Structures are given as C-alpha cells and as structure tokens.
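As you look at this complex, bear in mind that one protein chain is not there, while each of the others sits in place.
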Amino acid sequence: MSLLEIENLAIALPAGADRQLAVENISFGLSKGEILCIVGESGSGKSMSANAVMGLLPEGVEPAGGHIRFHGREILHLTEDERIDIRGKSISMIFQEPLSALNPLMRVGAQICEVFEAHGLLTPAERMARAVELLEEVGLPDPDKTIRAYPFQLSGGQRQRVMIAMALALEPEILIADEPTTALDVTTQAQILALIEELRRKHEMAVIFITHDFGVVADIADRVIVMQTGQIVEQGSAEDVLLRPSHPYTKSLIAAIPGMKDKPDTGQTHSQQSPVILSVKNLNKTFSTGGGLFKPARVVHAVNDMTFDLHLGETIGIVGESGSGKSTAGRCIIRLIDPDSGTVRLSDVDLTALNGHALRMARSKAQMIFQDPYSSLNPRARIGRILTEGPIAHGVPRAQALDRARELLSLVGLDPSAVDRFPHEFSGGQRQRIGIARALALDPDVIIADEAVSALDVSIQAQVLDLLADLKARLNLSMLFVTHDLRVAAQICDRIMVMRRGQVVEMGPSAQVLGQPAHDYTRSLLDAIPGRHHEAAMRQSVASY
Amino acid sequence: MIRFILARLVKAVVILLAILIFNFLLIHAAPGDPAAVMAGEAGATDEKFIADLRARFGLDQPFGVQLWLYVKSTVQLDLGFSYRQNMPVIDLIWDRLPATLLLTLTAFVIALVLGVTAGVLAASKQGTWWDSIISSMALLFYATPLFWVALMASLLFSVVLGWLPGYGYETIGANYTGFERALDIGKHLILPATTLGLFFMAVYMRMTRASMLEMSRLDFVKTARAKGLKNRVIQRRHVLRNALLPVITLAGLQAGQIVGGAVLTETVFAWPGIGRLLFEAISQRDYSVMLGVFFVSAAMVLLFNLITDVLYVLVDPRIRLT
Partner (left out) sequence: MMLDGFKRFARNRGAAIGLVILLFVILTAILGPLLYPDSPWKMVQRPFLPPFTMDGLPLGTDALGRDVMAGLVHGARISLLVGLVSTVVALLIGVPIGALAGYFGGFIDDALMRFTEFFQTIPSFALAIVLLAIFQPSLFYVILAIAIVSWPPVARLVRGEVLSLRSREYVEAAMLSGQGTLQIITRQILPNALPPIIVLASLMVATAILLESSLSFLGLGDPNVMSWGYMIGTARTVMRTAWWLSFIPGVAILLTVLAMNLIGEGLNDALNPRLSRKSR
C-alpha cells in the first residue's frame, strides 16, 4: 500500500476566478523513500494537491471532491486539531521564498524549537540541543552560533537549509518541497538538491517536489507527474517521462528547455570582424550602504574595471549569479546608473561624458528589454502610448509614430490592434513582446536585454528567445544579454562574459566558455546546472520522435 | 543599539533647535513690534518692560545677534517672562507639566492597550459581528470631535449621573494626602484620559487589525502552520509581534497629536496642565507663554518619539543588530 494515496482529487477556486476548479481528477500514490516531482508551468495547479495534503489551501480555495489517504486513513476532511497533529510531525513542508518563510523577528533556533513545542515534545534544553544537531545535519556552518542568528543575517541558501532543518525536526515520513530552489542561485540550488537527496536516503523519507524546471526533475526525480491547467497530463517513472514522453504537452515542454549546444558555432567570427559598435573601458561602480552618523558604510564593488567591445551584429552574454553585478553593469552602460569611472562609447559618442538633454537624445541608440513583464509596462498607458512616447520625445510626429507602432507589433508577432489596449489585457509572454517592440521603436544600435526571459514559463521563454534570435538576424542587432542562466545564454550569445562579485572572471566565444571553461567558477556554474547529465540522453530521444 | 539611540538623540536636539529658530521667526513675522509680541498684550503697555526686553534680546541689533541671544536664553531654559502672570514662563510650565504628562501618558497607555486588544480581537474574528461592532465603534470614535466628546462625557458622567468628577485635578479643599490623594487624582483623571485616548484608540485598533490581517498572509505564517502550531500561538507569536511594528511607528508619529489633543481636553476638564495654560494664554494674548508651551510640547513629542523608537528597536532585531 502506498504511504500517501490521492484519488480523484478536485479543488475548487473561489467564485470569480479564471476557472472553476484549480485541479481535478488528480490521482497518484507516493511510496516510502520515493521522490515524486510534480512539474508544470505557472497556473497549472501543481502546488494545489500538496497544499491540500497539508490542509494549507489558500483562503477561499476548498476541496471539492476525492480522497487523500495517508497510511490508508482519509485526511482530506480532518478537523484543524487532527491536522495539527500531522503537520510537521508526519508530513512537513518547505517553501519557495526562504526569506519570507521565516519569521524575521525570531531567532533561527527558537523557530526550530517551535516544532517540538507544537507537538509537546522534549524539554526546552533538549529542544535547543536537537536544533543544533539539525543545523549541523543540514550543513550549516558553526551551528552553535547560527542557532542564535536572525533570518536576515543568513544568505538565501542558508535560510533554505534552516527551513529544511525545521521540516526534518520530527523525522516526518513525507517532505513536501514547493519550488524550494527557484529563488536560489544555480550553485546554491545544486547544493540544496544534493542535501534533499541525501536526507531522503538517510531517513527513507518520501518527497513530493514541486517544480517548473525539468532540469531539476532530471536530477532528482524517481517519478514524475506533469500538470497542465489543473489536470495531470502524464505520469510515470522519471526515465519514461523524460526520455519517452507520450503527451504532446510534455514533449513541447521538454523541447522548450534551452540546451547547452543549441547555438551553432558559426557566425561569431563574422560578427567579430564587423566594426565595434559599443566600447566599454575600465567601467567601475561601487555602492555604499548603511552609512550614517555613527556607523561606517559598507562598500560593495558592483562593477570592477569592466572592459570589452561589442561588434555590430554580435550578442554578448553577461552571465552571473545574483549579486555578481551583471545587471548593474548593464544599467551603468546606458547610464540608468551613473558609473564611478570608465568610458562607454556608443558608435562614436561617449555616453559617460553626456548629461541632461544631450544624454537623453544620444541614449535612443541604446535601448533595454526588461525582466519583469508585469512592471515593465505602465499599467495606466495604452500600448499605443507606450510604443510612441519615445519616438515622440525625439520629434517624430504622432501619426507617424503610431503607424510605426503598428508595424512593430506585427514584427514581434502581435496584432496591430493592440495599440488601443492596456497592458493588463496581455499575458506575460505578450507583454514581453511589447517590451521588445518598445525597445525597437527608437531604431537602436544596441539592445541590452536584462534577464529578458527569466520571468517567463519555459515554453514562453523558448518563443521569446526565438523571436529575439530572429529579430537579431533580420535587423542585424547588436545585443548585450544579461542573464543568470547559462543555458539561455548558450542559445543566443556569440560570446559570453562570466561575472562574479563585480569581476569579469572569464570571457570568450560561447562554445569555448561553455565547452572548455578556463576559470574554476565557470566550471562550478556549469556543473551546477540541473539536468546536465540527462541532457544528452533527453535530446537524442526527443529528436527521435 | 546605543549608536541608534545616540543618533536619534542628536536628531531630537537638532529639531529642538530648529523649533527655536522657527519660534524666533514667528515673533518677527508677526504683525507689529517684536518687543510688543514678546511682552504680550498685557505687557505691551508697560514702557519699562518693553525697554527691558529690547535690551535683553538686543532687538535694536542686527538680526543674527538677536537670533543668537534668543537661542542662548532659551537653551538656558529662559523662555521669557509672563507680564500677565508676573512669573517666568518656565516656572509656569514646570508647575503645569506634571499634570499634562500624567494625562497624556495615561491616555496613551489606555489607547494603546485597548486599541491593540480590540484590533487583535477584530482581526482574529474577521468577518463576524465582533469584527463589525469593533470596527464600527472605531470608525465612530475616529470621527468624533475630541472637545465635543469631552463635553458630552462630563455632562453625562459628571453632571447627570454624578459618577465621576468632571472638573479639575483633585478635590479642592479636601486636603487628601498619600494614597487617598492618589485615588482622588485618579478619579479626576478617568474622564479626561479616556476621552483623550478614545480617538487614538480607534487609530491603533484600525492599524492593528489591518496589520494583523496583512501579516497573516505572509509566508512565515504558513510555515508556522506547517509546523503544526496551534492557531492561538501563531497569532500571538508570529502575527502579533510582526503586526505591532507599524503600530509602534504610528504611535510615534501621532505623539504630537496626543499632545495637541491635551489642549482641548485640559480646556474642557479644567485640567491644570500646559494645554490649559496655552488656552489661557490665547485669550490673554500672552505670546511668550504660547511660544514657551509650544516649545515644551515639541520637546515632549520628541521624548515620546524616543520612547517609541526604543520600543521599535527592542522588537525588531534588524535595527538592533545592523
């Protein structure tokens, strides 16, 4: 008999939501010591069944039918008191945002001890001793000290380890992990995944791992469930689903995963011979924070002596983890942030020497595509206004700018009638296309794409990347592509620059950086990419369909 | 922590200085002779008094010297002389300050304790009739003119029902001592402190409720539930502690309003504090008393702010440790 059995589960959304049921016809089992991955894009309802198991559905969301059995006992309709007995003790859970998942006002130790307290176990002194052991087990340095730390004093990865320690406290039979690595850097993610894997083996714990990332699935899953708009479309062993997907949706998802070898090795020599369009020399930027009357400021070198040339028609990827300074570099280059020193020459204009009106005029030749499709468009402006404001500021007559806006919308694959609509009427992917159209509206020489596809679901991400590649070829665009994701960089970049703590540690042609990395850090980044080992196998089998 | 408080103290001193300069500018911006303004309506007719003031504050000398003399004398706690009361302003204020401190602090504590309690209750019973009643009461208190509710309370509880004294600080002529006197003052305190606290109670209640509901939505509350903690514990330990932070901030910001409200309450209940003193000074056009009270009440607000700052730091480790 399965440890956990879910049968025909349906969960209703509150009235007024975009569909009636968050999920329906959900049936699956979970055995002891097994890692089950539930994969899906946003809105697929992938977290819902797990939340229902814990009895932690969001306000207004109610189970509408079916069964959840734990050791054969129905737990879908337990009272709150009965649930409390299971939570944390038999089944525990960790979440996506390790910062907000911990109480900012309580010491880490006290938050772990609470688990014992909640179930009336151990004396306070024993609880503390156990908490130290747990911190040690999840690999936190200096557990005796960490136990007295507040969450804000720990890094994201460390916080997630604390969460895991908390979840392990009472040796639960099931651990539910809801996108636990999504908010983490790729190297940290690899460590957390390894930790979960190790703990599962040691404690024979079953894990339900919810994720949107097939790479993660390939790394840790025993079994996989693929969900789309509230339904399970496919389930099976990891190997079957990843290598021999049967449902078209699964196939499309797997095909959309950016691979390391997608970018053909041609072209870069060509663009390197073309003239230099953007030249960055000795760019520096430091931030000092927290300085005050009685307190020294903390200085962070966000961009340290960056120098490179971008050639016409070339794309350079600036890759790094959070805090590496990659986004700051991009913003310094177009003076959204003023650099401390260094020069940025765009064609033959020194952007760092300009100010005010002159800067505004010159900057039209360098435009940006932003990360967050929800904050990159003014929610109160129609698309027409969004696309024409720039040209109008540069003296283009309104009617002409509007014609051009319609053209641009067709160019990025949207209907020209979109000019009369507001941003909230579009999906994330469509908004990102509008953002691209806006960047193109001023006919720029250089485009800086700042994590332009990071906020998108993988299938949308692939479409937007295709669009960018297509536009690049058609318009001979030169591009700086800022990203944390080496796989994405591999798809679109001619050259790649790897940044770490403000320093460029390595730069070279994509194939070389990804194939024979010269720097240890690049190697560790590459090793940390989830699903690498399965990738070759996955590609081959998908290709054979 | 020490650094933080030191920084706050420095800031408070700077603000006090700024208020001094502001007072000085007010005296000069007022229509008429600055000496006449400082003398007040009663003193302005006394040539000798005016001449004295002129000499002391160097009113025939350049502006900068005048400012310097003014700041210097105030820093030495010389807030001027009330011709009308024939007393230095600072003595008048020292006499009245304890009563005002007693009144405002009591009102503040009443407002905070009752307001937060009601807010917690309303939030934990969100959507029930408890919530509706508490929220409606808060809305009503929030809209009630303080001076009017003070009048009505003294009419009802003192004049009509005769339950509580509605006038003064203690029973005149009773000559109570020790505990009896404290009890007597306490009885006199109930009406003014409650009416003054009412408005702020509504404010804190609304803030607590909103903030509790906001916090209950955060991830760490879900974590706490996932641990198997009882709802009561979650509410107290996780939700309330975090929800109190904005309430403390608000309390600090509103300290000035409590002091301002004291003017009205003291006027209605004849409570012998600096608010009442200010009211009397208005009708007597005694400007140096007015400016003195203004200065001291600003200092009181800064003290309140300092207290709330320290409270905030005690609750929030993020400020204490960085």
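Lettered A and B in written order, each chain numbered from 1.
Assume contacts are C-beta pairs under 8 Å (C-beta built on N, C-alpha and C of every residue); 3 or more make two chains touch, one makes a residue touch a chain.
Note that the structure is a prediction, hence the values are computed from the model and not measured.
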- Item | Residue, one of B:80, B:115, B:192 or B:261, that touches the chain absent here | B:261
- Which listed residue, B:226, B:291 or B:313, touches the chain dropped from view? B:291
- Item | Option touching the unshown chain, where A:276, A:336 or A:475 are the choices | A:336
- Task: Provide the residue numbers of chain A that touch the chain removed from this figure.
- Result: 58-61, 331, 334, 336, 360-361, 363-364, 366-368, 370-372, 375-381, 386, 389-390, 393-394, 422, 424, 435, 438-439, 441-442
- Message: To test your reading of the contact rule: which positions on chain B touch the chain that is missing from view?
- Response: 15, 18-19, 22, 26-27, 29-31, 37, 139-140, 142-149, 151-152, 155, 159, 210, 213-214, 217, 253, 256-257, 259-261, 263-264, 267-268, 278-279, 281-283, 285, 287, 290-291, 293-294, 297-298, 300-302, 305
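To be clear about the criterion, only the chains that are shown with their structure count from here on.
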- Message: What's the distance between the Cα centroids of chain A and chain B, rounded to whole Å?
- Response: 50
- Query: Considering the complex alone, what residue numbers of chain B touch chain A?
  - Reply: 3, 6-7, 10, 218-220, 222-231, 233, 237-238, 241-242, 315-318, 321-322
- Task: Show which residues of chain A lie in contact with chain B when the two form their complex.
- Result: 54, 56, 80, 84-89, 92-93, 95, 97, 100-107, 114-115, 117-119, 150, 152-153, 163, 166-167, 290, 292-295
